[in-house]
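A single protein chain has been omitted; all remaining protein chains appear in their positions.
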Amino acid sequence: MKKKFFHNEERTFFFTDHAVPILFLIIVAAGIPLSGYSASYLIQEMLLRLSRDSFLVLSLLVPIMAGMGLNFGIVLGSMAGQIGLIFITDWGIAGIPGLFIAAVLGTPVAVLLGYLCGKVLNKARGKEMVSSYILGFFINGLYQFVGLYMMGKIIPIIKPEILISRGYGIRNAVSLVGIRGALDKFLDLKIMGVAIPVTTYLVIVLFCIFIVWIKNTKLGQDMRAVGQNISVAELSGINVNRTRTISIIISTVLASYGQIIFLQNLGTMNTYTSHEMAGVFSIAALLVGGATVAKASLVNVFLGVALFHMLFIISPMAGKRLIGSAQLGEYFRVFVSYGVISMALVLHAVKARAQNARQRIQMRTEINAEVGEAE
Amino acid sequence: MEKMRRILLKFIDEAGWPRIIIGFFLFSLFAIAPFVGVRIDTSLKDVFVRVGMNGVMVLAMVPMIRSGCGLNFGLPVGVIAGLLGALICLQFEIVGMTGLFTAMIISIPFSVIFGYFYASIINRVKGAEMMIATYIGFSVVALMCIGWMLLPFTNPIMVWGFSGEGLRTTISVQGYYQDVLSDILSFRIGEHFYFPTGMFLFLGVCCVGIQLFFKSRTGLAMTAVGKNPDFARASTVNVDRMRTHSVILSTALGAIGIIMYQQSFGFIQLYMGPFYMAFPAVAAILLGGASLKNATITHVLVGTFLFQGIVTMAPSVINSMMESDMSEIIRIVVSNGMILYALTRKELYRR
Amino acid sequence: MSLKKRIFIRIVSISLLLLFCVFLAYIGKQHSLLFDNRNKMINGSKYEARYLYNVSVSGSDPELVEIGDVIRFDVVGPKHLVHVQILDEYENVLREISKPINLFFENFHTLYLPLLAEGVD
Partner (left out) sequence: MENTVPLLCFENIEKEFFGNKVLNNVSFSVNAGEIVGLVGENGAGKSTLMNILFSNSVIGSTGGYKGRVLLNGTEVSFESPVEALDAGIGMVHQEFSLIPGFSATENIVLNRETLKYNFMVELFGDRMNKLDKSDMRKRALSAINKLGVGISPETPVSEMSVGQKQFTEIAREIENSETKLLILDEPTAVLTESEAETLINSLRNLAFHGVGIIFISHRLREVVELCDRIIVLRDGNVIRDIPSKTTNVQQIAEWMVGRQIEGMAALSDLKENRQVSLSIKNLWVDMPGEILKGLSIDVNEGEILGVGGLAGQGKLAISNGIMGIFSAEGDVKFEGKPFRLNDTKYAMEQGFAFVSEDRRGLGLLLEERVHLNIVFAALQSKGWFLKHYLGGAISQLDEDKALACAKEYIDLLNIRCTGPKQKLIELSGGNQQKVCLAKAFTCKPKVLFVSEPTRGIDIGAKRMVLDALKDYNKYNNTTIVMISSELEELRSICDRIAIVNEGKVAGILSPYAEAKEFGLLMS
């Protein structure tokens, strides 16, 4: 009788669900011919960047699983990785052994920072993203203090090449010549002139297996439970705060490895800026791949890195051809990275509200059915 | 004795540890300064000038916090509006006091338009405002980088000399409106001390204006929306509209704030200049004792003074003590530490 | 019991990891090999730099060391084979010497070519 009151709003959410990757596909598709790069060049660049950036982006997955949103705190991990790299550079350990030792050195630092981050985020429930973001800045201040004032004074540094001329403090740019490409060039494969860094990909595959594996452990199950509904998880006796802290620690540690892989590819480290970019670019890439604040998969990671970095490659050239200024393309790219994060965050927030509404509608229809039954 | 203790505890509770620590730190910096060869009068001058410069931008936090939109990390939106006003004023070569106020007046319609769009996003994302505001700020700054390169400004002091197009990264306002406000009724004591009276008068007018606004019907409604949107709604207040008003007001204050800043600083900073503008302002108001939900004019004034005091005094004192420049690090640690403290503090009021 | 076992396993694995790291550091350590072709006094006897040398380390491109020169090779790892050609002033090969060297954790290792030519070192 009173059918129209409980409107049954049925909408397809396909476009809003996939708006970001679709939009990017369009931009990239339009940009490729404009840039005028050859296919083989693009493929080479793409493979390179996939191997370089994927690991960092993958490190974002675990906290998303635990419902803590995008972990802007991976910059903490990046800093830890860089500390490892500073030491192996100083001690002069090269190649894959150097990378491994850098990772082992970075791990305790990352665990410590991750623990701290977890503690802070537990205190700031519901405001995790903005808190981890600010925490990144805060720890960056401390990192600069350690790097500029303690290294070479309190923490012994042997090699004068990496110190500022005044005798203490790490230089702005540190050459990582000893480990440059160590992982990429170990067992690399050339197919039709395109070099494939096989080992790096192997590490990434291992990581993916790790993600799948951890999902099937008790810890993974707890994380998913906490991620979906904190209060229910708490009621069932799961130690929520600890689970959340662990997820952040895992993410931070992995990010430190990711940063090491990233920098071995670049071969130089900007001591005080390399890590800052890690957070923003990884998150933007993940979101471009169609992930949301609450849901992200391996597909999102790789699709995202591919699309986002394709834009990186083509935008300066496309800008130059289009308006005659490479700088303009560069600004466009910066705008797109920030724009895409804002857009994804907005879409997620809007969708979360729409979903609440959808649930309400579902509840109403069920009640309607009940009423109908009764009458 | 017991009473003293209770008063002390109450004071600590109300002021909060960070504010007390920073206050003591600042005080001790002033105390040490003469012994390490830093002139107190010069330092005080610097602090006052900086308080005047930044005051209005810190004030721009108040409306949004009050209406429950959280900390205004999207301050760059207002800054961009202010920049547009300033640039247009320079383009038409309007100088002096007229120029300053023309710039402000021109910037207001821009801030209303920008603020409206900013608000329409903020209203859709209730509960996640701060992160999104940050990124809206960043996006707008990045977008305007393209704008600065393409907009048809022609005044030779603004555009790159060699190509004749695209705006410079920094543009001097000397000969336009540099210090026109600061110098009103300003006075000097001795060789080093200078007090920018005009700037403080203007800041005072803004503060009183905002204070009065929050006693008006709209202002009261705004506060109610921030404290309890359901209550406001039940009292016939249109919640979304109040939030929109507050965002527009914040944006306009941001625009006026940046023009004040340029007036004293002497330069217009374009491109990535406004990128991190929000953070010192946010930190300052939190240092003043504001929380994510409540902010008053007192918080603005106290906070700006403490924050600017620290960032001026700490480097000069520490530099002369240790001969190294730690100003940047201190600024980063203090401002972000303060924001973190506010984010992790338990909200006293529960709904 | 099981907790003790677990602690034991953890301590062992951390130790193993650290040992492995030391091993890796040993393999991956960078060294600067210095080839010194200057006069050298050892135990009161003087060895004069008289020849030119072509030096290569572990199959690298040979490099010429003139009299009074010191050149540097950056190498990674502990074991290397140094191959030295002794030349006269017209760069005719007089003799060839191969010498294996073992390095540990030192940053620098200097080979005195005059000593090498005399077969002392």
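Note that the chains are named A, B and C in the order they appear, and that numbering of residues resets to 1 at the start of each chain.
Everything below uses one rule, namely that a contact is a pair of C-beta atoms (placed from the backbone, for glycine too) under 8 Å apart; a residue touches a chain by one contact, two chains touch by 3 or more.
Since the model is a prediction, treat every value here as computed from it, not as a measurement.
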**Complete:** Displayed chains that the missing one touches are A, B, C
**Prompt:** Taking the entire complex into account, which one of C:9, C:22 or C:42 touches the absent chain?
**Reply:** C:9
**Contact partner of the left-out chain, one of B:98, B:174, B:216 or B:298** = B:216
**Prompt:** Among A:26, A:158, A:189 or A:232, which residue is in touch with the absent chain?
**Reply:** A:232
**Item:** Option from B:237, B:260, B:290 or B:339 whose C-beta touches the chain left out
**Value:** B:237
**Fill in**
The missing chain sits against subunit B at residues 212, 215-217, 220-221, 223-224, 227-228, 230-237, 349, 351
**Fill in**
Against the hidden chain, subunit C presents residues 5-6, 9-10, 13
**Message:** I need the residue numbers on subunit A that touch the omitted chain, in ascending order.
**Reply:** 2, 5-6, 216-219, 221-222, 224-225, 228-229, 231-233, 235-238, 246, 360, 363-364, 366-367, 370-371, 373-374
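Quick note on the criterion: only the chains that are shown with their structure count from here on.
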**Centre-most chain, if every chain is reduced to its averaged C-alpha atoms** = A
**Message:** Which two chains have the greatest number of C-beta pairs in contact?
**Reply:** A-B
**Asked** Hey, which chain ends up farthest from subunit C, C-alpha centres compared?
**Response** B
**Message:** Rounded to a whole Å, what is the gap between the Cα centroids of subunit B and subunit C?
**Reply:** 61
**Request:** Indicate the whole-number Å distance between the mean C-alpha point of subunit A and the mean C-alpha point of subunit B.
**Result:** 31
**Request:** Averaged over CA atoms, how far is the centre of subunit A from the centre of subunit C? Could you give it in whole Å?
**Result:** 43
**Message:** Under the stated contact criterion, what part of subunit A meets subunit B in this complex?
**Reply:** 120, 123-124, 126-127, 129-131, 133-135, 137-138, 140-142, 144-145, 148-149, 323, 325, 327-328, 331-332, 334-335, 337-339, 341-342, 345-346, 348-350, 353
**Prompt:** What part of subunit C is in contact with subunit A in the complex they form?
**Reply:** 17, 21, 24-25, 27-31, 76, 107
**Asked** For the complex, which residues does subunit A have touching subunit C?
**Response** 91-98, 100-101, 104, 158, 178
